[in-house]
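I am attaching a structure below and will ask some questions about it afterwards.
Excluded from the complex is one protein chain; the other protein chains are retained at their positions.
Labels A and B are assigned to the chains in the order they are written; within every chain, residues are numbered from 1.
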Amino acid sequence: MSGPARAPSGDETIPFTFDGTAYRARPGDTLAAALLANGVGLVARSFKYHRPRGIMSAGIEEPNALVTVGTGGRTEPNTRATDVFVYPGLVAKSQNRWPSLSFDVAAIFGLAAPALGAGFYYKTFFGPAKHWMRYEGFIRRAAGLGDAPTEADPDNFSQVAGFCDVLVVGSGPAGLKAALEAAEAGNRVFLVEQDAVPGGSLLRDPDSGLDPAAMIQRIEALGGKVLLRTTASGYWDHNFLTLTQRLVEPGAVPTNGFAQRLWHVRAGRVVLATGLIERPVPFAGNDLPGVMLSQAVRSYIRRWGVVPGQRVVIATNNDDAYLTAAAIIEAGAQVVALLDARASGPAAPAGVTVYHDARPAGATGRKHGLRKVTAVIGGSEQSFDADLLAMSGGFVPVSHLHMQAGGKLVWDEAAQAFIPGETPQVCETIGSAISPPPAPAVAPAGKAKKSFVDFQNDVSLADIDLAWQEGYRSVEHLKRYTTLGMATDQGKTSNMVALARLAEKQGVTVPQAGLTTFRPPFTPVTMGLLAGAGARNAGAHVRRIPLHALHEAHDPIWQPLGYWFRPRAYPVNGENLAQAALREAQTVRTVAGLSDVSTLGKFEVSGPDAAKLLELVCATTVGKLATGRGRYTFMLREDGFVFDDGTVWRLAEDRYLLTSSTGGADRMAGHLSYVRQVLRPDLKCSVVNVQEHYAGIALAGPRARSILAALTGAEPPRHMGYAPGTLAGTPVHVLAASYSGERAFEIHVEASHAEQVWQAIEDATRAEGGAPYGLEAMELLRIEKGHVVVGGEVDGRSTPHDLGLGGMLGKAGGFVGAAGLTRPALSAAGRNNFVGLVSLDGPIPEGGMLITRAGTSPQGHVTAAARRILEGGAIALALLQDGHKRHGEELTVSSPTRGEKARVRVTSPHFYDPAGERYRD
Amino acid sequence: MYEIACPHCGPRAQTEFTYERTVDAVVDPAADAHTAMQALFTRANPMGLDEEIWRHTYGCRAWMVLTRHRVTHVIEAVKAIGPEALA
Partner (left out) sequence: MKTPYSAFSLLRGALNGQKHWQPAWRDPEPRSSYDVIIIGGGGHGLATAYYLAKVHGITNVAVLEKSWIGGGNTGRNTTLVRSNYRLPQLHNLFEFGLKLWHGMSDELNYNVMFSPRGAMFLGHNDGDMIKLAERGDAMRCDGIDAELLSPKQIAKLEPLLDLSRGARFPIDGALIQWRAGTARHDAVAWGYARAADALGVDIIQKCEVTGFVRDGNRITGVETTRGRILGGRTGICVAGHSGQVAGLAGLKLPIESQTLQALVTEGVKPMVQSVVMSQSLHCYISQSDKGGIVMGGDPDNWPSYARRGQPTVVEGAIAQAVSIMPALSRLRMLRTWSGVTDMSFDGAPIIGPTPIDGLYLNGGWCYGGFKATPASGWTYAHTLATGKAHELNAPFSLERFMTGATIDETAVGPMPNHR
């Protein structure tokens, strides 16, 4: 190409820049069309050898012309110039070159190419791993393509669900007809087209009998949905497809904040009218700017009025390229030679010289186009002065979605192509994708080393030959050894050329040589689109407790707990977390405190067989519980390890309340349902998850009883007793359970009435000198008391005996986990047992390892560390090998990652009121 | 993304469901320890059809047995279980 390839018409209204130079495009131009129109043929550099590359195609299969578009957080590297429509202000930059596209220092790799063939890196760079990292640093910087974005994305991406009777992919002639027929038959139709305008091949080869715009109008009038600029990128199980829709072009500022939309579509029937991709022809220099696919040349001429060359050589093995010759003549350019590899072909347009038994062997170029083409014609070489070579090595049906759907491919010998065969899903392929035109196999001419197959990754015929020579002979080995088909075009133009070479090497037919699998997505998909709204929150919603607003007024430190957020402490007067927690815990020990325990798992189990169900779920005895009484309990997994704990209360004759840990509440809900519905569907009982129905407020401390008595006007139940009551005019459940070690109550109230109840209790507590306390104080209290906690000591690997709970196991057995618990290793020596630690020097690092003076290998670890609340002095809870038998022993807690150590003595974990005198009557 | 025909709700997307275990891995609480552990810790794991317990966890929360192919992912049958199925 020498100079602009399209005469200005006055429609050049859209300004854009490429590498800082300002150009103008016409409406409807792709960036590739606009660059060609402006005489820009050199657009990119290749991945490995940094060879100069131009525009090879007019579609999504483009391997060469990758650019970065957009700026800031909208920067999209590796955008195919053939797949972005120019918009006003489009900023495009070339990639993978330094200092500039036309002078790229790294092109020196091209000189070293003889030493850098397929898999060269497996054979060198030896030495220690850190040496490799040094080489790797260079390789990493030389590799990659576009620069990585560095900013957060300012735009949003929407995700929607869709349902249709018939989903048609592709709006070429076959797709349009199928969609219209289906719509006329009364189906809900989706028609999906990746291009910005419908028509497919009609845009290149118009058919007076088919008017895409009119057909689209009719489909929409019948209620069909036509999604342009939308790619069916994934075809999954049970006719589920993912469609990716560009709402604005790459890098453009969206009008409503959304850049793209992801469709999750369940389709009754899928019609794939996905067409063909043209095969390049391997010859030396086939990667230069100025070598294009034949149909692409026709597209640029007919669709965009761009004539990418004035002196054109056409190389083909099929009839389709003769249409390109006609288009070139129509456009007023010259076809220097039509090289037809076959012995005969159709009649050529006037003025075109056809050579039969003719194959291209080499090309040389200048910056933006070709200089010369060499051909082998009937065994002798001949050269042509030409600025463009249009090549067609046959056609590859677009069967990606068909294969993703689990479909088989069958070999079409005449077309030398795989076409869609049987499929297990409700899906059919129609149109040219199942009837590619005949195109016989042609042996490549020209030097193998410069005959590129995978253009982007610089894989040549010679690389394929070397892989074969070295024993990498299965298709997958070939692909992985040479990196063939692994580039951003996913081998759309290279796979078949490579397979043909492999088959030739093996002396077998192409289908015998094998086939690689196509995996989603069909074309690369923006990560932000797949993330959707989850990009902002990792897909993790926030669960708010009923009293959230009330706590917020105290400006607490919040603590994430699963998806929940709970107050961790309520600092006052500039306290830090530790100071606030200690004050709050001291208040509980000396006066009273109240705390939000709404997130506890809560389940109402009722019915004549309610006790039977609970005896199955709980590993402790439940059946003998009197009405109005409660008990601590724990639950085992089927393998015998403790997985949760809580309390169980008999609210009435046949009605129980079971509480469980916050973190395990969802799991417990599933477990209860499984036991009830799957294991014992015969039981007469129901389980209702009331976790979020009730808010829970713990009131603890020496004055808790009097505060509650005053508020309810009734004597509160004694320890582990239950009583219904009324507080602040609201019905409540009062459970006398102590987690803190003090006299304490859990007040459960319907969530919608929780605020008034909390407020009343808080006012009364504060009046006595008490205060709210958060999770951190609760942790200090329970550590001192020696209660286990799920996620701490209950670590999913502990037995009841390990935790000192063995005595509470239901003697009759029969509960879930009883069988697993009998396995020998669950009662063997050397298990980790629950113990307390008292520091003999400084603070004990939580999570630290317990080691003896003799050894370095850990014998246990600290599960929770604290201090005595009133007396001071560091204490901790731990799991220690055979710990039950080691009370009194001195050990070291070691935390090498924090450089901390403490000497400790092993004790009972119950540091505070072991007899429970403070809460018993 | 399967489409699972919940016996109670009709066809729904797989994301509403969770897999629990195969039918032969259900541990009878009354079973002896050896039988129970065999059920818990061994699977046929066939490259073909198996009977699996799934739950419509993010829907009606009912349990059901799917006869599902592990390679083709074809769901040949869905059967309700639980108290309603007993009735």
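Quick notes on this structure:
To be clear about the criterion, a residue touches a chain if its C-beta (ideal position, glycine included) is under 8 Å from a C-beta of that chain, and two chains touch if they have at least 3 such contacts.
Computed from a predicted structure; not experimentally measured.
From the options A:413, A:476 or A:715, the residue with contact to the chain not on display is A:476. Screening A:629, A:823 or A:910 against the full complex identifies A:823 as the residue touching the chain left out.
For the options A:218, A:637, A:680 or A:905, the residue in contact with the chain missing from this view is A:637. Seen from chain B, the chain kept out of the figure touches residues 1, 14-15, 18-22, 37, 40-47, 50, 52, 54, 70-73. Remark: the residues of chain A touching the chain excluded from display are 47, 70, 73-78, 112, 114-115, 117, 120-130, 132-133, 136, 139-141, 143-153, 234, 236-237, 240, 242, 264, 406, 449, 462, 466, 469-472, 474, 476-477, 480-481, 483, 486, 488, 490, 519-521, 524-528, 530-532, 534-540, 542, 559-560, 637-641, 643, 667, 791, 795-797, 820, 823-826, 828, 845-849, 851, 856-858, 861, 894-898.
Rule of thumb we're sticking to: only the chains that are shown with their structure count from here on.
Work out the mean CA point of chain A and of chain B, and you get 27 Å between them. Those residues of chain B that touch chain A in the complex are listed here as 1-3, 13, 18, 20, 26-33, 36-37, 40, 53, 55, 57, 61-63, 72-74, 81-83, 85-86. Contact residues on chain A toward chain B in their complex (touch as defined above): 236-240, 264, 266, 406, 424, 616, 638-639, 670, 673-674, 677-679, 681-682, 814-816, 818-820, 822-823.
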